[in-house]
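See structure below.
Every protein chain except one is present and positioned as in the full complex.
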């Protein structure tokens, strides 16, 4: 089956890697960078499967001030070193304006997190950065507000924007959030930017990561952002939603099947 | 790619047609039965594509007392007559306890609507009927409450239950509801009953029916319930979400592609 | 301070008792009628404080089929007998159309519950009954849908309608529901019917019943519907929100203070 996808303006990440083009792009990695060993173990698996982008948090925005807050710049150094070893690109989050220079130095894609979707000074700062921006949808934000947040970035000059739907807060309590596949389809219709899906935050449960990944891709997502961990129960943050590293082949296989149904490949 | 789907207890609709088995089942038809001609035109298209079930509303639960309330028993007669002509099965909604005998007479599957998901007397009445029941999720109900509503039916003796996720009410206003694909996957894990997706009510927009249909199937849905109309803008109810009859081949083609990716066929 | 309240069409309950007039009306009683002794103990306290209406459930719409479902007609008989002994009026819920005649026989006000707010056959049935109707807002229904549900009743001829805001379902989990005081104020502006507040369901916590009662009255509510119990922890349903019978004097005292600030008395 061929299908006419809405026209998006692809974001080139490398000479041979584009988000928003024919192929969908998988970005996997730990919620938090916990150690060199953990990060390298994940990177090795990604590289073995020809995946190209590793995600990982160095500055962790935690609801409680008493939770693990990330390794900070040390985490970024680990990510960069491991990524360089395996030829990967890095996506990581800037928690505030003051992190943007650091992220521009160590990462290839700067992430703006869900809680910061309407932190306008940060939007303006990444709007002036020289790196692509991954803008997560606020879990409390409408599609319209999300696209307006992207405009805050674009009007500062940076049009290399990648949107990411990561679930919204609803009355349902069996899942951490509700994956809004309508929003994925709608954002692709209304805006020129590619759209990823994040099945980890959108479900909060590792047993739902596979179906949510399939659903996001089927809705038209241009890629996935997935939290993986070599030993999920021991993860220092978001352990419930960490997808086991050993199951990455199954995730890839299912992603390929859905992508193929839409005439797309997986990178 | 083959994939291990959770074990469901399939519901047999006919000697050669089962919901919750290997193949997904598409149930298409008008929101409201408006006339014999409209209903027959739709049935002819379904039959031409070897689809087996027609859906249609005779008693319409309308928010405002001043809206079109459906043709009543006359609508059921039209559905039955047209279905018999083309060898189709009928699914239609019982608005209250007093409609159950009528539905049991004219329809093959009795639908309990979203607003009635916790109308317990109706659950008990269909629990004593001899026909399979299609139980829509309340747009305000958690997955747990939905499954408990199904238990209200099952404890009265009728275990031929088909669940249907049709979108939940959230803060998002760009779509009528939010299709909860997490819930489709979760219900299939937690309960023995097959689960359909309803992309029409879950989006409220005909331009999102295709991606929502793909997403629901990718999440593991055992079928779809879709509102179609020969001339959507003229529909007497829910015109915005009516999917054009002429685009049914495209819907089928996309459904087949996704189903095939999961090792399933389409009926 | 005097204040201009919007004009409502008061509903007369007895020659000397009106809802929607100058005074606010308190309707207290058990969630479920559990026994004659429990019901009589409550009625005695209400009468001792010159309160005029007892509320109590005979048919309980329970989410799980395995929970206590109420005493049925026996419960209504207990309510009637106790109410007659103490000169009280009875408000109780019709769970379905088939209960309406029974409620019209035993009760003075027929309640339509939150889960049934859009069960149209029930709205039509109470619209033809000879008793005032207490229409609870659906916990996921907009104010507009609520007022349209009331119109479904009114268009059948019964204009003696009392609205009741009982909390809506939101993302907040610390409380069972969210008391929507905006809706109380708005409904009184938009519709001719009196509006009560239900602090029990709106909070789900007995420690919040007092502030929620004050808030509802301050928003302009014409009365309160409150679940009370002689021994809250032993209540057979909704134990967490049962307000202790012994604290009724404090509830009354606080209600009188707020009502007085608005130029109203308490009945």
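Order of writing sets the labels: A, B and C. Residues in every chain begin at 1.
The rule is simple: contacts are C-beta pairs under 8 Å (C-beta built on N, C-alpha and C of every residue); 3 or more make two chains touch, one makes a residue touch a chain.
Values in this document were obtained by computation on a predicted structure and should not be read as measured data.
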{"item": "Visible chains in contact with the missing one", "value": "A, B, C"}
{"item": "Candidate in contact with the missing chain, chosen from C:103, C:217 or C:245", "value": "C:217"}
{"item": "Option from A:11, A:122 or A:242 whose C-beta touches the chain left out", "value": "A:122"}
{"item": "Contact footprint on chain B, counting only the chain that is left out", "value": "169-171, 173"}
{"item": "Chain C, residues in touch with the chain not shown (by the definition above)", "value": "1, 3, 140, 142-144, 168, 170-175, 178-186, 189, 202-203, 207-208, 211-212, 214-220, 253-254, 256-258, 260-262"}
{"item": "Touch residues of chain A, complete complex, unshown partner", "value": "61-65, 95-98, 115-116, 118-122, 138-140, 145, 148-149, 151-152, 155, 169"}
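One rule holds for everything that comes next: only the chains that are shown with their structure count from here on.
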{"item": "Graph class of chain-chain contacts, one of line, ring, star, complete, other", "value": "complete"}
{"item": "Cα-superposition angle relating the copies chain C and chain A, to nearest 5°", "value": "180"}
{"item": "Inter-centroid spacing, chain C versus chain B (mean Cα positions, whole Å)", "value": "36"}
{"item": "Approximate Å spacing (C-alpha centroids) for the pair chain A, chain C", "value": "48"}
{"item": "Touching two or more other chains - residues of chain A", "value": "170-171, 173"}
